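The structure appears right after this line, and notes come after that.
Note that one protein chain is taken out, while the other chains of the complex remain in position.
Note that the chains take the letters A and B in the order they are written out, and that residue 1 is the start of every chain.
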Amino acid sequence: MGPGPRGDELRFMSNPVSNTAQRRPARPGRLPGRQDWSSWPHYEAAAAGFRGYWYPVGYSSRFGGKPAQITLLGEKIVVIRDRGRVYALKDRCPHRGVPLSQGNQQFPGTISCPYHGWTFDLASGRLAAVITDGPASPMCGKLSQPTYPVEERLGMVWIFVGDGEDAPPIDEQLPEELVANEAVLGSRIQPRVGNWRFACENGYDEGHAKYLHRTALWRLFKPMPVWNQTHIVRRGRWIYRVQDEQHWDADFPGLGPWSNRAWYKLRPPSAVQNIGNTGSHRPVNPVIAAQEFPYVPVDADNHLYVGVMANFERGLGRLAFYAKYLGFIRWLFHGQFSAQDKWMVEVTDAPPERLYRPDDSLLKWRKLAEDTCEERATRLRAAGLDAGES
Amino acid sequence: MGPGPRGDELRFMSNPVSNTAQRRPARPGRLPGRQDWSSWPHYEAAAAGFRGYWYPVGYSSRFGGKPAQITLLGEKIVVIRDRGRVYALKDRCPHRGVPLSQGNQQFPGTISCPYHGWTFDLASGRLAAVITDGPASPMCGKLSQPTYPVEERLGMVWIFVGDGEDAPPIDEQLPEELVANEAVLGSRIQPRVGNWRFACENGYDEGHAKYLHRTALWRLFKPMPVWNQTHIVRRGRWIYRVQDEQHWDADFPGLGPWSNRAWYKLRPPSAVQNIGNTGSHRPVNPVIAAQEFPYVPVDADNHLYVGVMANFERGLGRLAFYAKYLGFIRWLFHGQFSAQDKWMVEVTDAPPERLYRPDDSLLKWRKLAEDTCEERATRLRAAGLDAGES
Partner (left out) sequence: MGPGPRGDELRFMSNPVSNTAQRRPARPGRLPGRQDWSSWPHYEAAAAGFRGYWYPVGYSSRFGGKPAQITLLGEKIVVIRDRGRVYALKDRCPHRGVPLSQGNQQFPGTISCPYHGWTFDLASGRLAAVITDGPASPMCGKLSQPTYPVEERLGMVWIFVGDGEDAPPIDEQLPEELVANEAVLGSRIQPRVGNWRFACENGYDEGHAKYLHRTALWRLFKPMPVWNQTHIVRRGRWIYRVQDEQHWDADFPGLGPWSNRAWYKLRPPSAVQNIGNTGSHRPVNPVIAAQEFPYVPVDADNHLYVGVMANFERGLGRLAFYAKYLGFIRWLFHGQFSAQDKWMVEVTDAPPERLYRPDDSLLKWRKLAEDTCEERATRLRAAGLDAGES
């Protein structure tokens, strides 16, 4: 994704489940020109998203007493707030298939289908009344509408999409420093076209930032390297890109020199720096700015961009952060810079694909995803459940 | 559909073929939660409409000497008026597939394709001339374009779509009182999205009116019941919903009271009334207002709403009817009230479906449809024809 204001502590959070399984060591130099994704079966099956995660679906302020329809992992969900709490149910009345989100509340704690007044309990999904069948309707108690676990965190509504398993506590899936510390956030949420996997991979893509974002206003006064040497480290449920070398100039055989330097740009730093959402694998100092990029799978062709910048300072420091965020980070970084990624995610079209050295970051991300999914599938099988991959 | 001005004499006309076959008695209380429509094979096969019927396709004034293309049961049809009479032919020139409706008349009683002047006799469909092949073209007489029987009734053009059988006289399919009496009509025709079956079922749906239409301006001063007890009776080729009980208030266990009463509404009538397009099964007094709702299948995803209100009075009574229709019935009943149904038909999405007690009206309608279709299929087989269900 590129550099943040304090780029040394940025991480990648698209697969936030602890995974301690043994990694197969990657053979360096053997980056394949893969024609399909059969090496990553869970990844390949998950066109509409990985199940088993909490996903942010919008700002808390968006969800009130008027039902809203969202799509998450291809599933239509009605979201409504009742007496302060947010609820989520499958958005299809079992009677005749009408979206419950086009209905409203006739009784506290319920939602009624607009067509015949089938009325569901928000918390349990139980059919609580069928208004047009009278108080003694025999339908009640025979039917339940599927519900989704809902939480509110960081000013957003989060919904868990699973396969019948108990949802893990949401705090186990959030970044530790956001759970353990009070933070203020600057953020942008934007519906985007393109598969969520390309968005996630773009966010962790080692190679692209230096080239694609070289023209970003965010980097107006700072050059980008031409190329890097990087390695990926894994700590708990996270992976990190760690910079080993940075090359600010290069001379390409037969073509000539190439650099992102310019007379109006600062001189590059002499020490190697982590650029973008990479970071050291040292333990995180929680009282720093954090910058996260969840890409929420809407369906196979759409995702939700949730650009978040967190700040853990208090008092005047918070004011300064807001001024900085609203004054320019929001427009330059979550705006024009991120729109370059939006563009690429829209036009990426794989497989087939030919990967190259910097795509080791993608491969490590896919392997992390595979390991984590496999671990979950094993857990579900042991519980007699079926991971709902198609 | 809801109440008309004289709701006690309204009927349902979507399946207007006489049927005297033995009905299987419905077992009360055994309304199934059906997941598919395999119990109603004719109904299931007829995504684009039932064949063997006369359908209204528009006001007579719409069809003149300029050819018009309509779609009926998924078939493209060119409709043109010649010397006062309306004709309908398959709208695809057999030469190169160009729509005849984009051509015009070169000779009285014919229509010519715009591309090469293939000229078809409107009445017989016979290829009467191929202008660019000269007067001695050997094609003439070798080819015939399929034609459709056409009639004009009630100010509209009606077209019969069958499978090669002779069309029955249209008056056998129209409501008796409209055939036997001189009527004036108020009507609206509107192309609508959604399958025709959902529109027909909505029109006869016992459960929905009280809930969906409780907010209709048409009912501004009149409350709707909460729930009803109804039974369906069959008389000849028609079925009727007859109200047994009406409940204006209800107290739902665990939820509380619910009613459509309001201080500004009239008190509900003390006697049970038929609401909407239900009616007594007593013989019809023909000199009353009649209100019919054909839903014309355009294709599997579209239908034509034809809202008709008939009045059989003469002289000043007619003037009063027109004043009433144009003054408010048209806007409130055929307008905003009916738009609530339009909304539901658009979003209904079945199967799967879970039916409930008031859906006995739908089941009886489906059974009537199945019986009538089966009777026709038997008749066609006996005549060596094949009912064109897909």
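Throughout what follows, a contact is a pair of C-beta atoms (placed from the backbone, for glycine too) under 8 Å apart; a residue touches a chain by one contact, two chains touch by 3 or more.
The shown structure was predicted, so the numbers you read here are calculated from the model rather than taken from an experiment.
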Given A:A250, A:L319 or A:A383, the one touching the chain that is not displayed: A:A250
From B:A45, B:I131, B:L217 or B:V272, residue that would touch the chain that is not displayed: B:I131
Sites on chain A contacted by the missing partner chain, in the whole complex: 29, 33, 207-208, 210-212, 226-228, 247, 250-256, 258, 343-344, 347-350, 352-358
Interface residues of chain B (partner: the chain not displayed): 92, 94-99, 102, 106-107, 110, 114-117, 119, 128-135, 137-139, 143
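In this section, only the chains that are shown with their structure count from here on.
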Rounded Å distance, chain A centre to chain B centre (Cα mean): 50
